[in-house]
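Here's the structure we're looking at; comments come further down.
Here is chain A:
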Amino acid sequence: MRLDYPSNVKVIRVPCTGKVDVQHMLRAFEKGADGVCAIGCLEGDCHFNSGNLRARKRVEQVQKILDTIGIGGERAQMYNLSSAEAPLFVKHTQNMYEKIKELGPNPLKLAKAKAA
Partner candidate 1 sequence: MNLNTDSKLEKIMKSGQLAVTSEVGPPRGADLEEIEHKAGIIKDHVDAVNITDNQTSVTRLCSLAACIKLKLLGLEPVLQMVTRDRNRIALQSDILGAAAFGINNMLCLSGDHQSFGDNPKGQNVHDLDSMQLLQTVRLMRDEGKFLGGDEMKKPPRMFVGAAANPFADPFEIRVPRLAKKIAAGAEFIQTQCIYNLEKFEKWMAEARDRGLPEKTFIMAGLTPMKSVGMAKYMKNRVPGMDVPDEVIKRLQGVAKDKQADEGIKICIESILRLKECKGISGFHIMAIEWEEKVPGIVEAAGLYPRPTV
Partner candidate 2 sequence: MIVADKKPIEEIIEFVKDRERILVAGCNECVTVCEAGGKKEVGILASALRMYFKKQGRDVKVDEVTLERQCDHEYLEEIAGTVGNYDAIVSIACGVGIQFMAEEYPKMPVYPGVNTCFMGATEYRGLWVERCQGCGQCVLGQTAAVCPVARCAKRVFNGPCGGSTNGKCEISKETDCAWQLIVDRLKTLGKMDEYEKLFPIKDWSTDRAGGPRKVVREDVQQ
């Protein structure tokens, strides 16, 4: 289909969203990511039964932590789609892109700039 998705979205491939831990998402923010979204299979369609459900719970944990430390939980999101839904992938990444644009850059970068 050769669809375009926002060029500043960096895709990290994992065997299953169930592999993505809270730590990984937090590290991404620590390293300066403005937003992280986990995109998993449709609920009920996980090859490993509950990987995508676990991922959703972990994203929720990340959201809570980000809210607590003042970075904002909205910067982490979970989406579900099937591997045949490329247009939906584009739509979700675009949504995420729009949301982040609205929120502005990761506050850690701003703080760093201020400190410097």
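Here is the rule we use: a residue touches a chain if its C-beta (ideal position, glycine included) is under 8 Å from a C-beta of that chain, and two chains touch if they have at least 3 such contacts; residues count from 1.
The candidates came about this way: all candidates are chains of the complex that A comes from, given by their letters.
As the structure is a prediction and not an experimental result, all values here were calculated from the model.
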{"item": "Touching candidate - 1 or 2 - for chain A as found in this complex", "value": "2"}
{"item": "Partner candidate 2, residues of chain A touching it in the complex", "value": "21-23, 26-27, 29-30, 65, 68-71, 107-108, 111-112, 114-115"}
